[in-house]
Structure formats: structure tokens, C-alpha cells
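Before anything else, here's the structure in question.
Not every chain of the complex is shown here; the ones you see sit where they belong.
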Amino acid sequence: GEVEVLHWWTSGGEAASINVLKDLMEKEGHTWKDFAVAGGGGESAMTVLKSRAIAGNPPSAAQIKGPTIQEWGDLGFLTNLDAVAKQGKWDVVLPQVVSDVMKYDGHYVAAPVNVHRVNWMWANPEVFKKAGVAIPGTWDEFFEAADKIKAAGFTPLAHGGQAWQDATLFEAIALSKGSQFYSAAFIGLDEKTLRSDDMVDVFKTFKKTRDYVDTGFSGRDWNIATSMVINGEAAMQIMGDWAKGEFTAAGKKAGIDYVCYAAPGTSGQFTFNIDSLAMFEVDNEDAQKAQQDLARLMLEPTFQETFNLNKGSIPARLNMPRDKFDSCAHSSMDAFLASSTTGDLVPSMAHGMSVNSMVQGAMFDVVTNFYNSDSMTAEDAVDRLARAVKASMY
Amino acid sequence: MSNVAKRQTSALDKVLRVVLYAGLLTMAAVYLAPFIVMLLTSLKDVEEIRTGTLLSLPGSLNFDAWSKAWNGACTGSQCEGMAPYFFNSFQIVIPAVAISTLLGALNGYVISHWKFKGSDLFFAALLVGCFIPFQVILLPMARTLGWLGIANTTTGLVMVHVVYGVAFTTLFFRNFYQSIPVELVKAARLDGAGFFTIFYRIILPVSTPIIVVTVIWQFTQIWNDFLFGVAFSGFDTQPVTVALNNLVNTSFGGKEYNVDMAAAIIAALPTLLVYVLAGKYFVRGLTAGAVKG
Amino acid sequence: MASLTIDNVKKRYGQTEILKGINISIEAGEFLILVGPSGCGKSTLMNSIAGLEDVSEGRILIGDNDVTYASPKDRDIAMVFQSYALYPNMTVAENISFGLEMRKVPKEEREAEVERVAEMLQIGHLLKRKPAQLSGGQRQRVAMGRALARRPKMYLFDEPLSNLDAKLRVEMRTEIKKLHQKLGTTIVYVTHDQIEAMTLADRIAVMKDGEVQQLGTPQEIYDNPTNLFVAGFMGSPAMNFIPAKVVEQAGSYALELQASQPTIVPFPKPESLANHVGKEILLGLRPEMITEPQPHKEGADFVVTADVDVEVTEPMGADTMILTRVQGAEVNCRSNPAYPAKSGETIAMMFDTSKAVAFDKDSGVRLDN
Amino acid sequence: MKTNAAKAGSGSTQAGRPARLSLADWMPKIVMAPTAVAAIVCIYGYMIWTAVLSFTNSRMLPTYKFVGFDQYERLFMNDRWMVALSNLGVFGGLFILICLFLGVMLAIFLDQKIRAEGAIRTIYLYPMAISFIVTGTAWKWLLNPTNGIEKMMIELGFENFRFDWLTDPDMVVYCLVIAAVWQASGFVMALFLAGLRGVDSEMIKAAQLDGASTFTTYRRIILPSLKPVFFSALVILSHIAIKSFDLVAALTNGGPGYASDLPANFMYAHAFTRSQIGLGAASAMVMLGCVLAILIPYLYSELRGERHE
């Protein structure tokens, strides 16, 4: 049968890894129709998906993640993967947090491909050396170091002023207030937490970082920001592990040319972002068969390994051989395992893992507007955030 | 005194002429600036882009990015560049432009020369179609196409482009035909020509400039359309803009701006070609001598 | 060829009524000429007959068919537009043959026809040109050619010769006359040229302000105008209207007018003046009825010689017009160029009232009918 | 056709046309029919559907749970929407005016028997050809203070040159105007050039004799006779302004913050990315309402005016 896969893994590494899956499928005698729609974190792809679903012609599989899977489930578009899951023992090989996301109403409807850690900080040791400071472990240290770096003529923080990057930075700061605080705010959407002084603090810290980004940050793509770190123009960037790809592409070595640390104040904590393919209900029996096979193959170690080596993330599956992965990946895997038991493993708000897209959008608006506004106070922002969240839960 | 001297231009005229050319060329330079940046970038290698400035010249002429964009760059799991998508785009653009232009010309012709009760109202109503945000119609259109059984096919996409292009083409043609003397149509009717004959023999031959404008508009709109192209195409009928988008929007790995820029220029080539070719037909005075007064 | 009946046709543009109930009926094969002041609705009427404008009211019949609502191409009419309306993108030859092509005439026939028409109109050397490359008169001839190439039931000509030189115009006029005699096609023709009207028409319709004033043969119109307007409109120079007092004389009635002396002139139908004795009426006398004294007419009935004061003389080649003033009205006289009249002089002129007509001064109604 | 209209007697008063039987007479209507059907379904049908949705709480996909005017209320409480609306006012107004002005001027200049007309015309027109997905990037570079024009000028020795509109929330909307004008003015030029080429040359001669300078001839004689072209251009430009979605997405993505957001982006973001179709639909209706409020009176006067000629 054939599978049509709608996704936005279009860049070099991703595409290569998707091709692995394609080859695997074709080896099993299936046809792979590759429907790639890049851009805007999958915005376009989602639009396509909706239009195709409404036209009554959905693809067999689509890259959907986080709570959105539940939404599609709600609408009854997704198919049941329990049989494959049982055969492949998904309940065992996947950590609970991951498998929860893949299920709708207790049934598997999607298969994960990886886990990203979002709360990374990438640093250029050379710059730190020149400025004569150590890599900061907390936000206080961050600002101390940043002052010196700035004085030394570097940009302390490489940042791109796009809403999701603002949110990534913002959530990293929030996470430094503790996983509990983070969860209450970004999963529970607890109004009290949202309006708490801690939140005001978070906003203040957040705003303070603005003094340490360069003037041209607005609208900058994340990878440009990364290249500032690579070039030695900037000292640090707070960004998910996909940034590693940029370093690799520039021929830089982890631990030597660049170093990866958890974002200040969040070591041991892990904000995750899981990519997955959800399976849509299709009529054709052959296609159904192919779909099940696809789900199975995705969880197989061969694919998980290649894919994640390429993407900079770590496998969704536990207990994988890790010798091919680099030091950052290792530390990510460690953190993943460790945090999964302590409650320090939390879904990323900025990447749509913790809340649905409405709430996420509302938060983005407040966060990014605040970051760019000269007049808005942190208190205002907190108030707006709480109100926006409430309005969007409507 | 047989002198063959042409009209002697006064000094003031000469100055004005110089100013005119200066103005035109300055504007041309302004319009070209972004293109030059793109072109220069497409000729540099990744390293030069990283280190150089926008307008710095490439170290050597380097067309690697172009060939990569054409048939090497990855757009999803395939790495065949933009080439395969050109065909898809042409398959969509040519019928869509042809049909919408023809329909627009016919509609314009009716509205300006075969008025019937309600034709003006129809025109006004159609114009409203120009202002519907396309995002709004994605979902209902998807459902309609599903019903018609042409979802995610080239046919469907052509239909969508025609439907939303025809308001513009009608507008262009109607406003142009408004200035064609009514006597021409009257004379032809008396000569025994019917509706289509008049259109084909009398009206179309004087429509060249507006056909050019309409084709330019429609070709550009449809060729560069991304939203409909992505939402309503099938996996093997994606137009070149989707490929370009995929090519440009990598969220991982080193960004190859040179390839992006080359791809953008390549993607624009057919449109540019249309501009150059069609431009010849910006001719003067097609209805001259038609009527007196 | 077919008869034409225009039955109470009205045409409005918005509020303004342009045609106010036109009634005209001509036989098949008749040559009808429409005349009337600029803007009186001639072209509008032509357009209505051709079906190019919807009429607001009334009926139009061609033969026995009510074509009021028929489409133009089903009426089988060929028309020369006042504004030419040439097809700008076609050559002269194509312009001419288009109508034939539409009627599926074979190519060779079309070509032959184009040639014939072009020769007749003397535009043979222009066949490959586009309208924009023609002079005004050449365009007009192409417009003619387009109509003449066809053999329709009816021709409509809207001032088809206005931009031609006199010589060509005479030739064209003759051609049209021949054509009409040969084909016998019904023709409706608008012209401002009096000679054209007089020589071509079987019947003339004189229009004014969207109404037909008189419909009759050229001679009827010229000799027997129904009212002051028609009388003044037809004939060039126009008929003179001389205020005159009705007087009783020898049991009959005559008219007294004030040349350089009061003069009594006879009137052909004196009895029609009976009701107006003592009142002033308008005596209509064409310029050619006031001439230099002609010995051979001397003493005839209705011929009176009187002295008049010459105001202006206007030599026109064949004749000289003498402008005089009679009873305060300007009077044009047509004299032989040899007759020595000078401005300011008083000279004798001969008034021939045998064809004189009389009108009511206020209403313009003809009195002697 | 032999319609022996069944109207006896003369002096018929105010009788309507008899029904036409011939196919040819129906041709105009038949020709317009496909467009009419398409317009009824794909414009008005969808508009009504959108209107219906705006009264529901549809999220990811349309549902039909009606909530009255709630979505509209939410919309007008939404700060971002208000920013988007006012941006549209500024952006749309400036964009349309500048484009019209530039387009007309360039067309007139090009109409002066310019030597390399073809080349220059293509240069003015080419921005239309290039997808904003990429030109957005080029403009982003050019307008970016750290590596664009500002940097260039500083390197050229103008130390105090500042051009940082792209990162200034108050000025960023003008960046949109610059890029949009750059893209669309060429087409307006083309529209007008085509129109200019259709103007009767006799009329221009008459104006010259009347003593009109070239400038006055254009202003008083030629341009007024291009009224229909203005009409076309205006519709096209407002269409572009209202739908400037790609432009914003590529150039600023709404930033800094959401200072450069336009309604189209707002709507798209809510209807698709944020799964708030109800709110998106409401915003679309408001957009459409605004447009129609301007468009309808204009259309009315435009179409009425011509009927009397």
C-alpha cells in the first residue's frame, strides 16, 4: 500500500533521516508519497492538513505534536495504532510523558520520533575567555557575565526577535523558578501562579536580557543568532538542541569550539519538545497496512538513531545505544532520564507541548509584545498574561 | 531651402530630457537594489556570505548555487532542486491564466457592450470577490473541491485560481472596454456579426495592451501563489513556490542563502520572461481612426 | 427591399424625450430623406430603425414584420454611421468585406465585391491601409463602402457624403442614385445638403425637435411647405418671409408691403387671405422669385417690379445674391451677376409671386392651404 | 428572428420587451453564467459560511455551536487586533497613495519615447515576479540596521546615519510600506502605461493647441480619461494591501512584538495556527465589512456615473 506523509522536515539532516524511513518502507514493499511543507514551525503544513482533512482526503500520516494530537483525536480523524504499539511494546520502550502525548483517549494514535531538549544554552568559550568570565549557571551570574562580555565588545546574548524565540527564552527563565512553578503556570494555567510575584520576577529578568542583545535582533532567524555565537560575535544563545546542527554544519566540535549548558538555573531540568507522526483514518486496506508498518518502523532503533543523530535531538525510545551521539546529546539523555522521575521533565510551552495552540498563541502575544515594548511594566505584562490566558481558554 | 534638420530641441528641453532620464534611471537603480543583493548573494559561496557585506562582490563567479537550486537542493525528501516543480507550475499556470483571462475578457465585453438589466450589479458583486481574504476561503473551498472530487488535483487548483482571478480579469477588461466606442459594436452587429464574432474579430484585436496587463497580473499571481498551491495541490502536483518555500525554510543545518537566492531568481524567471515578452505589446493607439468625434 | 413603417416611435434618454412620436411610412423601394436641424433626432431615428438603440415606445415594421425588438443583425440593414465607426484593426478591404464574410459570402465573391465598391468610391489604392492612415473623406468613403458591399433589405445612410469635395459628392450622389435605381432597395438617408435631398429623394421627411414636420415629395416640400419652419428650412438661401398687410382690392385680396415705397403685390390664392384683412401676415417668397427685372416676364400675372434698397451684394459665381430690406425684414434676392447692384443703391427688382405662400405671423401655420 | 410581437394596435404604451427566444440573445447571460455561479458559491456562499462561523465557537475545524457575538467581543478586546487594524489603515493608505503616485509618474515618464523603454519597464515590473518568501529576506537584510543600508552608509563614512525602522515598533510599519511599494508600484505603472497607450492622440493634439503644457495635458486631459484605470489600480492596490500576508510573514513576521501585524496575518494566525476559527472568521468579517464600507459607495458612484454617458 502507500503512505502519504505530510511533514515539515525539509532541511538537509531531517530530510536525510526521513529518507531512511522512506527506504525502510519501500523495502517492505510500500510506496512513500512525500508531502513536505516547510515553514513557520509547521504553520503551513497544518493549514494543508486542515484543508485536506476537510476535503475528505487526509494524508495517511502527518507530523503533529503535543496537545494538537488530542484535538485531532477529538475530531475523530485519527486511527488506532494499539496493535502495533502492543507488538512493539511501546508502553515499555517509551517514557510515560512521551506515550501520554501519543495517545488519545487511551489509544495510541501517533508515533514519536524524537525528544528535543529546549532549555539549552550554547556558548562560545573563546568569547568567554576573551571577556574573562566563566559561563554562568544562574541568571544572576548571567547578568554579571553579560556586563563584562558587553564591556569587552561582544554581544552577550544572541537572540532572534521572533515570537517563538522570545517565548523560548522566556520559558527558560520561568523554568529557573522551579519546575513546579513552571508546571503550574504553563500546564495548569493556574491563575494565581500566573499572577504571582515570581511571574513578575520572571518578566523582569526577561526584560533585563534585552539590554544584552544587539540592536538588530528583531525578526532575526534563530540560526543567524546561532551563527553569531559560532563566529564569536556573541557569547551565548538560549535555544533548543537543534542549534547543534548549525555548529556541526560550521565544522565546530562540541566541548571544544562550543559548549552546551542547560539554560541558567535549569540544570537537571528538561523542557521537552517531541516530534511525532499522527496516523489518519484511511479507507484503503493496503494503505492501512502501510500505515501500521510505518508506525512500527518509526519506533525501531535503526530509524530512531539515524534520525536523531541528524537532528540533534535524542531518541524517544529509551535504552538505545548512545555511542554514536556526542557529548551534548549524552547530557541530554542523562537529563531526560533523570528528570523523568523527579518531575523536572516538563513540556515546552514555547513549542506547543504544554498547552493548546490558542493558549500558546495568547502567551506569545503578551511575551513578545512585552519584550519589544518600552513602556509596558512587568506588572502590566503579568496582568495581561493572566487575562489573555483566561480569554483563550474560552 | 531643403533642410532635413529634425525638430531642434531647446536647451530647456534638453535639460528636461536629462532630468527625465536621470529620474528614470535612479528609480531603476532603487528597484534593482534588492535584486542586486540577491544576485550577488547567489553568486557567493556560503563563507563569503557569512563574512562579507551585502554589496561586496563575490570573489569569483560561482554558479554552484544556481545549479544546486535548479536540480540539487533538497525540497523535502527529494533533492532534485526546483526543476521538477516547474512542470507542475506550468500545468497550473497556463490553463488558469488562459481561462481566467478569457472569461475576464468575455465578462468585461458583456458588461461594457452588452449591458443587460443587472449586469452592472453583477459587476459590483463580482468586485467584492477581490476583497475576500483568501485565507477565509481555504476551508470551504477545500470542502467544495472534495465534493467535486477534484481535491488535491491540478484541475482543482486551476479552478480555484480561475474563480478568484476572474474578478480581477473582469475588472481590467471591463474598464478597458469602457473606452471602446460603442459604435464599433453597433456597426459590427449591423454587419451581421454575432456576439462571439464581434468579440473575436472586433474587440479582441484592439485589446492587446489590456491582455498584456491581465496576463502579467494573472501569471504573476498564480505563479507566485503559495497559499492555494500548498493547500490544494496533491503531493505530486506541488507548484514551484512550495518547493521554493521548502528550500528556503530550513529550520536546521546551515542556511544556504546563496542557494535560496538563486532559487528565488530561478523561480521568478518564467514570470520575468513573460514581462519581457509581453512588454512588446504595450502598443499605442489601437482604436485610432475608428470613429469621428 | 421592404417597406418601412415607423409607428409612433418615442425615445427617451433619461428625462429628455428625443423622439416624440415619429410616424413615417414608406413603400418598399422608396428613397426617404431625413432632414432637420442639427440635434433634431435624425441619427437617433436611424439607430432605432437599425435596432441599435431600443425605442422607448412605439413600433417599427420592416415589410410586415414587427422588428421593434429584433436584433440588428436579423433586420438585414446596412448603415453608414455619421461617425463612420470603422473597425480600427482591419484594413480598408477587410472593413468592406466584413459584412459579406459574416453573411458567408465566398471569398472570391467578396474580393470581387470589394474591388467593385472600392472602384466606385475611388479608394482602390487604399485597400491595404488601416483607418488611422486615411483622411477624413477617405474614411467616410470606407464607411460607405462597408454598407454598399452588401445587398440588404434596406440601407441607412447618415450624412454619408458630408466630408467629400463637391465633385466627388456629385459623383457619389449619382452612384447612389444608380444603385437605387438598379437594386430598388429601400433607402433612408440623412443629409444637410439641399441638392442631395432634392435630387435623390422620393420623399423627404422634415424633422424638428424629435417630430416630423412634413413628409412629402421634394417638390411638395419645396413648393408647398406646411409651415414656416419647413418653408424656412428647405431651400438655400432660405425662403424670404416678408411681413405684409392683407388689403382688399378689387373684390379680391392682395398684399401690401413696404419696399422702398409701399407696393401692392397679388397673391395666387387670394381667397385664403379673406380672414386676415388688415392684419399682418408673412409672405413667403423664395430668393429666385425676386430677381432683376426680366423683360420676358414683364406684364405677366403675379409679377410686380418695385424699387428696393440694396444692403449687401454677395457674388456666388452663377448668381449674385442681393440682400435688401423689405418692411424691416432681410430679403435675399437672386440676380444675374451682370445686373449692376451696389450696396447703398436703390434698384428695381422684379417680384414674382406666382408661387408665393403665406403664413400666420405668430403660429407659423400656412394660411393658403 | 421573426418576433411578431403580440401587441395589436399602434401607440403601444410602456410595453416591456417580449421574451426573447433566440439563443443569440441569451449569449451575454450565458457567457456570464459560469462566473456568476462561481461568484455566488465561492464568494457569497463562503462569505455567508464565514459569517455563520463567526457566530460559533469553532476552533480547529468548523463546528456549529453558536455563541452569538462573543467572538466579536473578544476580537475588539484583543489588543493585537486593534494594532493590526490601525496598521492596516496606515499601511494601506500610504501604500495605495505612494503606489498610485509612483505608478502614474513612472508610466508618464516612460511614455516620453524613452530609448530603453522595454528594459526600464521590466526593471520596474520585475519585483512583482519575485516571491516574497525570498525578497522578504533580501529586504530584511537591506533594512536591518546591523548589516543593511545603515551599515553600508556608516561604512561609507556617514557615521551618524541611522536607519533602524525595522526594529522600531513605531516605524516598522513603514518598512512594510517600502517593501510593498517596491513590489507593487511597477504593476501600477504597467496598468497606467497600457491606459496611456490607448488615449486618442487627436485629443492630445487638441490640448497642445489649447496651450496646455505637457504636464497639464497629462493632469487635465489624459489622466481624467484614465479614470477607469484608476479604478482598476485602486481595486488592485487595496486588494494587495488587505491581503499583504506574505509580505508581513516574510519581512517582519509581525514583529517587533506584534507591532507590524496586519489583519490578514491576525486572521490567519488565529484561524489556522491558533485553532480559533471562530475568532478568525469574526476578524475576516470585520475586515470585509471595513472594505465594503469604503468600496460600496465608491462602486456606486463609479458605476452610476458611467451609466449616463
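A, B, C and D label the chains in the order they appear, each numbered from 1.
As a working rule, contacts are C-beta pairs under 8 Å (C-beta built on N, C-alpha and C of every residue); 3 or more make two chains touch, one makes a residue touch a chain.
Remember, it's a predicted structure, so these values are computed and weren't measured experimentally.
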item	value
Whole-assembly formula, with each chain kind represented once in the display	A x1, B x1, C x2, D x1
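By our rule, only the chains that are shown with their structure count from here on.
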item	value
Per-chain Cα centre nearest the global Cα centre, belonging to chain	D
Identity of the chain that, by mean CA position, is farthest from subunit A	C
Centre-of-Cα separation between subunit D and subunit B, whole angstrom	15
Subunit B and subunit C, separation of their C-alpha mean positions in angstrom	57
Whole-Å gap between the CA centroids of subunit A and subunit D	38
For subunit A, residues that touch 2 or more chains besides their own	40, 47, 50, 54
Touching two or more other chains - residue numbers and ranges from subunit D	24, 61-62, 147, 272
Touching residues on subunit B, where the partner in the complex is subunit D	20-21, 23-25, 27-28, 30-35, 37-38, 41, 53-55, 103, 106-107, 110, 114, 116, 119-120, 122-141, 144, 162-164, 166-168, 170-172, 174-176, 178-179, 194-196, 209-210, 212-213, 216-217, 220, 223-224, 226-227, 241, 244-245, 248-249, 257, 260-261, 263-265, 267-268, 271-272, 275-276, 279-280, 282-288
In the complex with subunit B, residue positions of subunit C that touch it	47, 50-52, 71-73, 77-79, 81-90, 98-99, 102-103, 130-134, 136, 139, 146, 150
Residues on subunit A engaged by subunit D in the complex (per definition of touch)	40, 43, 46-47, 50, 53-54, 68, 71-72, 75, 161-163, 214-220, 356-358, 360-361, 365, 368-373, 384, 391-392, 394
